[in-house]
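Please see the structure below; I have some questions.
For this depiction, one protein chain was excluded, whereas all remaining protein chains were kept in their positions.
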Amino acid sequence: MAKLGYLPKEKLTDFLENLKKKYRIYVPCQDGDAVLFQPFDGEKPLCLDRPATVSPKSVIFPQTDILFSFDYRKSSEDPKQVSIELTENLDFPETVIFGSRPCDAKGFLIYDRPYTQTDMPDIYYKGRREKTTIITLACNYPSPGCFCTSVGGDPADKEGSDILMTDVGTGYFFEAVTAKGEEIVEDAVFEDGSSYQEKAQAAHKAVADLVKKPFDSTEGLPEKLLSLFENDAFWEAEAAKCISCGACTYLCPTCYCFNITDEQAGSKGERIRSWDACMFYHFTLEASGHNPRPLKQQRLKNRVGHKFSYYPKKYEGAIACCGCGRCIRSCPVSVDISEIVAHAQEYKDEPSK
Amino acid sequence: MTQKKLKEVVQKVLPDVDMVIGYRQGFDPVHATPFFVTRPEQIDELIWNPLCVHNLASYIPSLTTNKKVAVIVKGCDSRAINQYLQENLINRENLVVIGIPCSGVVSVSKVLKAVDHQIIESVSCENHAVTVKTSQGEKKLSVSDVSPDKCKTCLYPTPLVYDHLVGDPITSDKEPESVYDEVRSFEEKSLEDRFQFWKTELDRCIRCYACRNACPMCICQDRCIAESRDPHWVTQKTNQTEKFMYHMIHALHLAGRCVECEECTRVCPMEIPVAKIKKKINMEMDQLFDYKAGLNAEDTPPMYTFKVDEETIEEHEL
Partner (left out) sequence: MSVVAGKELRIVGFLCNWCSYGGADTAGVSRFKQPSDLRIIRVPCSGRVDPLFVVKALLNGADGVLVAGCHPNDCHYSEGNFYARRRLEMLKKFLSYMGIDDKRFHYTWVSASEGARWQQVVTDFTKQIHALGPLHQKEEAGD
């Protein structure tokens, strides 16, 4: 039986202050004109009325993650003898992501499959993931460009969250989804939430009807995209306006590719894992100088293909796109991945082209 | 109507080129998007209104090597074309320039702020105003209130280079001195305040390189030194040092080349005023070498040349 709670809006800061005693909390804050997930300090104003500019993925998958530090030490007796001291820190604090959206929470589910559901789970990702609780805010209305309902999502989807919050006007209706969530909703600041459940459910349904549907279904999409693999003209047209930066990939809740580099100065250094973007030229650049994807249309084809074709084929149909629309909103030239998918769905081979 | 005339010009030009690059309606009412016209039936989708912010000249260098391309440019965009010609970066014979005199465009960022980030249901444009409809009602915004900073000091509303001109030339009513007002007022801050300002702004930077890739003059993109491992200018760390270093590289490599199209600020997903950095260098280029980028194809960028006697440079004393 899921635990239900109601939190009046005036008590929100009290709740977060209480929570801060046990957890490190990340909340969406106004920073300049952007909204970013930052540690809660009670001073920066929260911004909950629109999705954050970047997804909260950096809480569990930091942009720069120091895997370990190393120090080359020369022995004073025999300078030819070198030893290496390695230090790593796998101590991850208990963390809460507060105010993410259902699409953001779904993003982590996409990560889970390649990072943890293998016989060699990623200890850095897994360590943080297990210590993180996600409190998701259901959407009041869709954002420009978003299309979660076309990729198996919903503005009030509980999957991937520990608690689902709904704005019911005077306060927030909290619905615990997991045991971790139930623990939090037990806080004394909550009132009984059961009377708000119906209102919340009605609101959820109303918003879901407003979400744009740029394409009908993802059924058969993996195969359809593969059939367009050799169609250079199709991808050249779709990628013509792309400028090949990394904005879409870096803001995306489901993009999970990384680089590992050793950054050394003198005898000390660190091995760092950092975000990589398949839209960059350097993504597939090989040490020989050869690049299998030198053209931006090949890279765009790969990005769309990975999300809607290769990943679903590997993981029983799961689409690696949560429909948040960030890539569309933040793209310098408004490349619209949902439009590309729609074009692919509708594409018919015309012999005269 | 300029939009109608534009379509007629494109109709005329399209048979002689492989593509015409213009604008069409984007994914939502307040966004336009670049549009590559290759077939006559696509011409009707072209638009021309204050939403057409993008600098389409950036596409030219990579395309004119082996394709014939026509591009629709505003005044600021045309400066990029002149700069390309100064630096020998494009094949002029493969380029047809369709110039449109522009009285200002809107910044999507500023429009969204003006309507409190409400969902925009529709936008209608006249030459000097946009009317934005949200669930809260209609709001009429004058273009000059929500335009990017560059429009407020625009000296070149009519393209400086073109093969076809769509519409009547517009003369600027702005004071030439006002172009660098923003730089001068920033310099009134203390050194510490200036550093804090950049520290706060650049802290949001995620090194997505949207600013670099959108810049018409940054043509090294795939070989940028900010990404090379050998020589190793910038590490993969995301601390203050690296963020400052990347932006200094970007700005200093544009010294005497930046055409002030402000695409960098527009495209930054984290809303960092990237163009502000380059404005200062541009002011120095103007004061030291009497040079503004992109005004005509015969100039030489100041960093490419020298004078034996520099009247404006004095030896520094300690």
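Note that the chains are named A and B in the order they appear, and that numbering of residues resets to 1 at the start of each chain.
Rule of thumb we're sticking to: a contact is a pair of C-beta atoms (placed from the backbone, for glycine too) under 8 Å apart; a residue touches a chain by one contact, two chains touch by 3 or more.
The shown structure was predicted, so the numbers you read here are calculated from the model rather than taken from an experiment.
Peer 1: Quick one: which of A:L4, A:L19, A:C255 or A:I272 touches the chain that's been left out?
Peer 2: A:I272
Peer 1: Of the residues B:D16, B:E41, B:E93 or B:E192, I need the one that contacts the missing chain.
Peer 2: Residue touching the chain left out of view: B:E192.
Peer 1: Since one chain has been left out of the picture, which residues of chain B touch it in the full complex?
Peer 2: 183, 186-187, 191-199, 233, 237-241, 244-245, 248-249, 251-252, 255-256, 277, 280-281, 284-285, 288-289, 302-303, 306-308, 310, 313, 315-316, 318
The rule is short, and it goes like this: only the chains that are shown with their structure count from here on.
Peer 1: Give, as an integer number of Å, the spacing between the C-alpha centres of chain B and chain A.
Peer 2: Spacing between the chain centres: roughly 30 Å.
Peer 1: Within their complex, state which residues of chain A touch chain B.
Peer 2: Chain A residues touching chain B: 31-34, 36, 49-50, 53-54, 63-64, 141-145, 237, 240-241, 243-247, 249-251, 259, 261, 263, 270, 272, 274-275, 277, 280-282, 328, 330, 332-334, 336, 339.
Peer 1: Please name which positions on chain B make contact with chain A in the complex.
Peer 2: 26-28, 31, 33-36, 38, 54, 58-59, 109, 113, 117, 119-120, 200-201, 204, 206-210, 212-214, 221-222, 227, 229, 235-239, 263, 266-267, 269-272
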